[in-house]
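The complex appears here without one of its protein chains, the remainder shown in place.
Note that the chains take the letters A and B in the order they are written out, and that residue 1 is the start of every chain.
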Amino acid sequence: MTVSASPARTAAHPTPAGPPPAAPHGRSLKDRLAASAFIGPATVFVGLVLLLPMVWTIATSFTRYNGVTMHWAGLDNYTRLLTDPGFGQSLLNTLLWSVGSLVLPVALGLLIAVVTQGSRLGTIARIAVIIPYALSGTATGVVYNFMLRSDGAVNQVLGTLGLDPVDWLLHWPMNTVTMIVASTWQATGINVVLFMVGLQTVPSSTIEAARLDGASGGKLFWRVVFPQMASSTIVVVGMALANSLKTFDLVWLLTSGGPGTASETLALTMYRQTFLLSRYGLGAATAVVLAIIVVAASWLYLRRSLRPEPA
Amino acid sequence: MVSSTSPASSRRPASRWGDGPTLSRRSVLAAAALTPLAAALAACGGTSTLGESSSTRLAMMNDNAGWLAGYQSAGEALQKVTGYDFDVNSIANNYNQIVKMSIQTRKIADVVKWQSGYPLTELVRGGRLAELDDVWDQAVAQDRVDESLRPFVSVDSHVYGLPLYKSHFAFYYSKAAFERFGLHPPESYDDLIEIAKTLKGNGVTPFSAQYTAWQPMCWFEELLTKTDPEFYLALTSGQAAYTDPTLLDVLRRWSELMANDWFTALDLDVASACGPMLRDGTLGMVPYGTWNSGSFVANGVEPGEHFGLFNLPPITRGVEHTVIVESGVFTLPRQSPNHAAAMDVIGEWLAPSVQQPWSDYLQDSSANPNVPVRNPAVVELQEQLARTEATPLQRFYESSPPQLVQTVLSDVSAFMLAPSRYREAAEQMARHADEAWTDWNLA
Partner (left out) sequence: MNTKLWTGLRSIFLVLITVLWLVPVWLMVVNAITPSAQYSGTPTWWPGDLGLLTNLTEAWDTGQMGPGFLNSLYYSSICAAVAVLLAALAGFGTVVLKVRHKTLWFWLIYCGTLVPLQIFLAPMFTAAARSNLYDTRLGLMIVYVAIAIPFAYFLMRNFITTLPREVFEASSIDGAGPLMTFLRICLPMCRPAMFAAFIFQFTWAWNDLLFGMTLTASPQVRPIMASLINLNGNYSAVGPPTVLAGALIASVPTVAIFFVFQRFFVSSLTLSK
């Protein structure tokens, strides 16, 4: 049967279709119309509402614009940005965030998704981990402030244990590290859910067969189950990569990028320049630089899984 | 190889999905039921009022939803006089940005809350605000506004804003702590230091301070204006540099205060956390806007009973008494749908019958000097200001271009966490101030 290799192969390389044996949907005009009816609506929405403003942003990055008057500025914004000492700091923080977010919430998410399978305690733990994802940023901000302030809950606990309080948010790099750990609380839940969807797509017969072949425990997981979850892993890592590079909310809520601009990420730098300083051009240039970084990182990661399968 | 078992496995997923949905089908139904219900409910809500004309309500935009009840009671009073009420739209985030963007369209409120000083100038530059010279002159003729506020609300000698309130920045002090140790509000800067020492010696934190957002301004402007008010005016108008020895002196004095460990943790949320601490006598003094009284009261902290207010005496001997004043304003966008009506109505905003409920709500002083304030702590402050003939100075926030204020305050916040490096901080401020002035003059 030609079907035999399908699940394992498509899961490991979830590529767009290789040419099927009997080309069922050929490329007649009618088929093209059908295809555009499927792809069209989503593309139109994204194109008009998201891509068009991006074009506007790119154009603005070459101007000096304060919200009222606009002048052509050439590459001034980019040179101003790259010579600003704050930019390097902001870039460094952004990279710290993406490394931290790839390590903590993704790895923990996978571990929790796997370990919580099939036990009552596991179900409770899973609910506990998922709840924070459902909470709003406002709630999270207030709670984190409660936890991490100098007189907050974490230092209260340290105090009862006879330990010295820690300035969690007042100094760099401690504040950035603290916030990355704190973000794990909220970000892990979604990864658990996605990994669980992935686990569900693994056919139980595959596992049974592997067990018959003598695989078990870690070996069974890494050799058999994990490769079959590739489509989930790609989504989780892809999203974690993009989201961490765009980190904004938590930093804004906890330190507003401070003290000074020490804990700013690129998204915050962009926001401050655009909305607090009305330097739209400079903010747009930051946005463009950030967008290039995110697109490049995502492309490097995703291109392998998107490459058309050799026929 | 696992795939050797595939003939079965390739069909297994399908059947798993096939028999799985017994649970999820119910969820689909739940989701499907939710949607039209929500749609039906939401349809009852009516639609926006921005950009629509009305013969009974003026759309008003402001950045403080906490004041809704106050706007409503003032609006009711306004309606009795003019037939017009406020339809309040509160926008707590990105307010400045939203106003600047929407003022260029017709989707703008008839009355827009704004700040005085440089932020007002910035908005006027866009050319969309109505001049309020006649309204102002009439209010002055009716003795409804303090003429000394005029420069704060004018751009190029035309009035563009009508004062919304007249707040001060001053020191809240804990009645409990002061009474316990027999302390009185300071008559001089030396008194303040003595008070701080007494409090600290008795385990009470003398001062609050917060490093986030605009909060560094509270201490910055107090120390600056009380050291040298003339220099403050020169510095904020770009006539003096941030590397000036006077500013370095101010920062050094501040760093010395901090070296004494006289402050609360710098990440304390002053507005919400300090009220209870003043009430309980665990914190001595809080330099902050008098408009926060209402928030303290809402949390069970009462003026007169739990806290009083004083203005910091001059730090430098022989310098005149000054006080920081903040006055938000109402502005009238020319393109708003009910602009003509708004022009007719807004003059009555300062009428005593409208200002009394408003001032009672705010627990703060009205811009109409004939409206008595009922907050005993503010009364105490007003008496001190009258006794010392304190000259009003505009708040730092309104005294320089917005870009300068934002960047310099961010540098002040960095300074607060590394006070010994005040020289570097000052250089940083100077660099950012130059940038901001260049931007401001180019615009």
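In this section, a residue touches a chain if its C-beta (ideal position, glycine included) is under 8 Å from a C-beta of that chain, and two chains touch if they have at least 3 such contacts.
Values in this document were obtained by computation on a predicted structure and should not be read as measured data.
Within the complete assembly, B:Ser295 is the residue of B:Ser54, B:Thr121, B:Gln138 or B:Ser295 that touches the hidden chain. Of the options A:Val68, A:Leu92, A:Val166 or A:Val197, the residue whose C-beta touches the omitted chain is A:Val197.
Residues of subunit B in touch with the missing chain: 10-11, 13-14, 17-18, 20-21, 23-24, 27, 30-31, 34-35, 37-39, 41-42, 44-51, 61, 63-69, 87, 89-94, 97-98, 101-102, 104-105, 107, 109, 213, 268-269, 271-277, 280, 291-292, 294-295, 298-300.
The chain not shown here touches subunit A at positions 2-3, 6-7, 10-11, 14-17, 20-27, 31, 34-35, 37-39, 41-43, 45-54, 56-57, 112, 114-119, 121-139, 141-144, 146-147, 151-153, 156, 185, 190, 193-194, 196-197, 199-202, 204, 207, 217, 220-221, 225, 231-232, 234-235, 238-239, 242, 246, 248, 266-267, 270-271, 274-275, 280, 283-284, 287, 290-291, 294-295, 298-299, 306, 308.
Here is the rule we go by: only the chains that are shown with their structure count from here on.
For this pair, subunit A with subunit B, the centres built from the Cα atoms lie 35 Å apart. Residues of subunit A touching subunit B in their complex: 1, 3-9, 64, 66-69, 145, 149-151, 169-171, 200-201, 203-206, 209-210, 224, 255-256, 258-262, 272, 275-279. The touching residues of subunit B, counted against subunit A in their complex, run 2-10, 12-13, 16, 20, 94, 96-97, 100-101, 122, 125-126, 211-213, 265-269, 402-403, 406-407, 410-411, 413-414, 416-418, 428, 439, 442-443.
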